[in-house]
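Let's look at chain A:
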Amino acid sequence: GGGDGEGGADEGLVVGFAQVGAESAWRTANSTSVQDAAAADDRIAELKFVDAQQEQERQISAIRDFITQQVDVIVLAPVVETGWTDVLQEAEDAGIPVILADRGIEAADEDLYTTRLGSDFVAEGRSAGEWAVQTFADDADGTKILELQGTTGSAPANDRNAGFFEVLDAEGLNYELVDSQSGNFTAEEGKAVMETFITTHALDGIDLLYAHNDEMGLGAIQAIEEAGFKPGEDIQIIIVDGSKAGFQAGVDGKLNYIVECNPVFGEQLMDVVVQVANGDDVEKFTPVEEGVFDATQFEAELPNRQF
Partner candidate 1 sequence: MSEAPATGGKRPNPYAKRLMWPVLVLAALIAVNIAVTGFDFIVPEVNDGRLGGAFVNILRRSAPLLLIALGMTLVIATKGIDLSVGAVYAIGAAIACQMIIGAEDQTATGLVLGAVALALAVTAAIGAWNGVMVAHFGVQPIVATLILMIAGRGIAQLVTGGQIPKVQDASPFTELGRGELLTVPVPIWIAALVLAALALLTRRTALGMLLESVGGNPEASRLAGIRAKGITVLVYLVCALCAGLAGLIGAANLGSADANNGGLWIELDAILAVVIGGTALLGGRFFLLGTTIGVVIIGTLEDTIINVGLSSQWQFTAKAIVVFIVALLQSPGFRAWVLKPFKRRPAPAPAEEAMSK
Partner candidate 2 sequence: MSDDPIVQMTGIRKDFTGVRALDGVDFTLRPGEIHAVMGENGAGKSTLIKVLTGVHAPDAGRIRLDGRPVGFHGPAAAQAAGISTVYQEVNLTDNLSVAENLFAGREPRRGPFIDFRAMRRKAKALLDDIGLDLNVAAPLSSYSIAMQQLVAIARAIDVEAKVLILDEPTSSLDRDEVEVLLGVMRRLAAQGTAMVFISHFLDQVYEICDRMTVLRNGRLVGEWATADLPENELIGHMLGREAAELEQIERTVAGHRVADEAPLASAAGLGRKGSIAPYDLDVHRGEVVGLAGLLGSGRTETVRLIAGADRADSGELRLDGAKASGHNPRTAAARGIAFCPENRKTEGLVGDLTVGENMILAMQAARGWARSVPAARRDRLVAEFIEKLDIRPADPDMPVKNLSGGNQQKVLLARWMLVEPRLLILDEPTRGIDVGAKADIQRLVAELSGEGMAVLFVSAELDEVTRLSDRIAVLRDRELIAVLESESERTVEHIVDTIVAGGRHE
């Protein structure tokens, strides 16, 4: 059981949440989901929310503040995988359990957190790859691919890239990666990079665009339209995330495949928090429910989108 801070079990739990930041709509949806779920949940007395603006030091600092405040449970959405040993050890010494949300940390520190709830970026990359292998299996002249990467060095960018090409290579698809650049997960840069792709490589013969998130994908779609091509037809497009706007574009026929990465797991998280606080046994990894969607499913799924 968790620390018996001043909250006390009967008044509900005090939970500290060290969020990555507010760098994307996905992230904001995630924060909102967690905050709303905590507010609605009687078992939670207070959620201490800290936005770390994408810096590990700020997250570490926030965790130390949580320890000083003697919260009952700490939830951490780690910015990076490494470097958590000391601070998680401090939490353990103070008797406060830690739950990871969203991203994971290096395997060697597995003992220092109770459980992780979140998405598997490599798996997302693999899903995208599987669809590509299926779709282009009988493309005789080889599949020409453009990739819009997320922020250079970030875990989702690295994993979505790795998972995707792992499958392509494993399945022996005959493909050529024509160009791959970072669009920093933003529409602005996604569009700019795509424009340059178009002028440099022209679009004729390019089969597939793989964008690591919605926003870059949507930016690229605009660039493609402005250059006089039909996104979704002249070039097939895969995006990861699946926001409302992404699905809308799918419904409009402008993209072909969406790999969902679901940020709305606040309620699921609160359940885990309570279990952990009660000292119940929990799995080391709880995947968030996520799906993949192709053109046939966009229309039906659109109304279910929450962000």
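The definition used in the following text is that a contact is a pair of C-beta atoms (placed from the backbone, for glycine too) under 8 Å apart; a residue touches a chain by one contact, two chains touch by 3 or more; residues count from 1.
Candidates were picked such that all candidates are chains of the complex that A comes from, given by their letters.
Being a predicted model, the structure only gives us computed values, none of them experimental.
Student: Out of 1 or 2, which chain touches chain A when the complex is considered as a whole?
Tutor: Of the listed options 1 or 2, chain A touches just 1.
Student: In their shared complex, at which residues does chain A touch candidate 1?
Tutor: Touching candidate 1 from chain A are residues 21-25, 28, 31-32, 149, 152, 179-182, 184-188, 191-193, 195-197, 199-200, 215, 218-219, 222, 226-228, 245, 307.
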